[in-house]
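Only a single protein chain was left out; the remaining protein chains are all shown in position.
Letters A and B mark the chains as written, and numbering starts fresh at 1 in each.
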Amino acid sequence: MIEREQVLHVARLSRLKLSDEEVAAIQGDLSSILDHVDRLSEIDIEGVEPTTHVVPLENVLRDDSPRPSLERDVSLSQAPDPSDGAFRVPSPQAEA
Amino acid sequence: MTESDLTAATAAATTGLIASGEVSREEVLEAWIQRASGDDLNAYLCRVSAEQAVKGTEGADGPLAGMPIAIKDIFCTAGVPTTAASKILDGYLPPYDATAVRKVAAAGMPMLGKTNMDEFAMGSSNENSAFGPVLNPWDRSRVPGGSSGGSAAAVAGGLAPWALGTDTGGSIRQPAALCGIVGLKPTYGSISRYGMIAFASSLDQCGPITHDVTDAALLLGVLEGKDEMDSTSVGIEGGISSPSAENLSGLVFGVPADLIDDGVEPGVRSVFEATLEKIVALGGKIEEIALPHADHGISAYYVLAPAEASTNLSRYDGVRYGNRAPCNGLVDMYEETRSEGFGPEVKRRIMLGTYALSSGYYDAYYGRAQRVRSMIVRDFNSAFSKVDFVVTPTSPSVAFGLGEKTEDPWTMYLNDLFTVPMSLAGIPAISIPAGLSAPTGGGPDLPVGFQIAAPAFQEQRLLEAAFALEGAIGFDETPERTK
Partner (left out) sequence: MTGGSDAPEVVAGSASEDYEAVIGLEIHVQLSTKTKMFCGCRLSFGDEPNTHTCPICLGHPGVLPVPNRRAVEFGLLIAAALDCEVAPRSIFHRKNYFYPDNPKAYQISQFDIPLASNGRLNEVRIHRAHLEEDAAKMIHVGTSGRIQGSDESLVDFNRAGTPLVEIVTEPDLQSGAQVREWGQLLRATIKQLGVSDVNMEEGSLRCDANVSIRPTGSSELGTKTEMKNMNSFRYLERGVEAEIERQKQILSSGGRVVQETLHFDPSSGELHSLRSKEESHDYRYLPEPDLVPLVPTPEMLEAATESLPELPASRASRYRDELGISEGATQLLSFETKWAEFFEGVLTHDESIEPRVAANWVTGEFAGELRRQGDQDLSDSKVTPDSLGSLILMVADGRVSHSSGKSVLELMVADGADPQQVVEEQGLEQISDSGELEKIVEAVIEGNPKPAEQVRSGNEKAIGALVGAVMKETRGRADGGEVNRLLRKHLDL
């Protein structure tokens, strides 16, 4: 059973603001999902290497040759709050 | 030739008509735009004008030039709305095209529009779309499967000749099965992922959703290839040619009996067994095999995929693109934007994945799941030392009712029981329609999918076998079309 506190901690890490209903629901869902997932601990993984890639590739590198960048107004065209040719955000230092 | 004839034909047949000059590209496009405009399945999130559709296809005159296509809304399309069915990207206009999108355009294929899906491809029923569920053309009270539900429903419902889908744990194969059409998940690395909005990067793969195996081969031939924009892409050596096999003599098909032992609908099981007999009739051999760890696939998958998803989805923060919620302060901006922008299933998986990666839990969950993945890879390797293919039902059940499985997440996740192991192993797998069966709870006869999996990069052999079997099955049912 995963604790409510853990849910709140993980929500903070995930930058999600959850309502009390959501917290309760997710606490239940995660607990039952993890019950199933915990069956993995029955498997003996002694000496087994982890798989990150199924394709055996290495050293895939690119030449250091410039490609055209986007026009600035294109870069900013999708920004929720463009300002002075930049992306504006609330200042981290304004945080109380 | 009438519009309905034109749009009833397979892509291969239609391209033949274009080549012989019997119909013009314009006529074909017009006919399909007409069909797409009649979308009553909520299959499309956005449809484009004829002018927009042909952008980038000008001058192309390959064999597929003029053959329109529907594109899952998970692919970035320059200047065309791309949302991954999420509110957080509502109104987003990508500044670039996905490699797969460039390739179909370069082949001269007009884009009909962007198809609906589960939000960020997280789901097996298409009920997780922020823009409403997609209806199954066979029975509008039922789901088309997911996450590529819009693409599958559009093709099955005659709203598109074929479509691009993506598959992370079954998102091409399962909806294709539930909609009675063909869906192919190629080997991981055979098609570029560049511009494909990431769900779980080590599993995501693009693939064709089509009426038959021949169309699937044609489309795969266009899509596969190494891409310098994707470090993990390799392409398929020798490319892909149109399949022509007429029998299966000398080929051995492995059945993981333990895996498909329980949880399979009786109707699905009987169609599956009937199909095994057709394989034998074609000269193929059936052998029981063991995939000892395959039944842990779902557990491993639901650690790995959410973990990767939790970091892939962190970029949706309301800073550079997408929507920002009203907020005061920086942390508030992140939390409001993401809480408002993501749906329940996406939040659930972000939470699950973040938990699995958080300090103290990595080894117990992510690290362990990666090792179990290695063992599933081994299982397939040893199986393929004895057999040419591994076959299973694509999905444990036929299409289920809207809202039927939304209560308990794990029940929903079990839809991918037979498709997830191949995703974890990165091997190619195709689902072809094998017959009809009534759901256990009663209801109309609905399509059953048959899954065939092959060793990595053996798409050509896979397609040949599927083609031969397709001929023997002779599945020609289609859902009733709306005018």
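Definition applied: a contact is a pair of C-beta atoms (placed from the backbone, for glycine too) under 8 Å apart; a residue touches a chain by one contact, two chains touch by 3 or more.
Predicted model only: the values in this text are computed from it and were never measured.
K.L.:
Which chains here would be touched by the one that got left out?
P.N.:
Visible chains that the missing one touches: A, B.
K.L.:
Of the residues B:Thr10, B:Gln52, B:Ser201 or B:Thr406, I need the one that contacts the missing chain.
P.N.:
Of the listed residues, the one touching the omitted chain is B:Ser201.
K.L.:
One chain isn't shown here. Among B:Ala325, B:Leu357, B:Ala383 or B:Ile427, which residue touches it?
P.N.:
For the chain that is not drawn, the touching residue is B:Leu357.
K.L.:
Of B:Ile71, B:Ala307 or B:Val372, which sits in contact with the chain we cannot see?
P.N.:
With B:Ile71, B:Ala307 or B:Val372 as choices, the missing chain is touched by B:Ala307.
K.L.:
For chain A, which residues touch the unseen chain?
P.N.:
9, 12-13, 15, 52-53, 55, 57-70, 72, 75-76, 83-95
K.L.:
When the complex is taken as a whole, what residues of chain B touch the one chain not shown?
P.N.:
Counting over the whole complex, chain B touches the hidden chain at residues 75-76, 82, 84, 89, 92, 94-96, 98, 193-198, 200-202, 228-232, 307-308, 310-311, 314-317, 319-321, 330, 334, 354, 357-359, 362, 366.
By our rule, only the chains that are shown with their structure count from here on.
K.L.:
In angstrom, rounded to a whole number, how far apart do the mean CA points of chain A and chain B lie?
P.N.:
23
K.L.:
How about chain B: which of its residues touch chain A in the complex?
P.N.:
92-93, 95, 188-189, 202, 228, 231-232, 234, 293, 296, 298-300, 302-303, 310, 314, 317-324, 327-336, 338-339, 342, 344, 347-348, 350-352, 354-355, 358, 364-365, 367-375, 377, 408-410, 413, 425-426, 456
K.L.:
Show me the residue ranges of chain A that touch chain B in the complex, using the header's touch definition.
P.N.:
By the definition above, chain A touches chain B via 2, 6-7, 9-11, 13-18, 22, 25-26, 29-30, 32-33, 36-37, 39-41, 43, 45, 48-55, 57, 60, 62, 70, 74-75, 77-81, 87, 89-92, 94-96.
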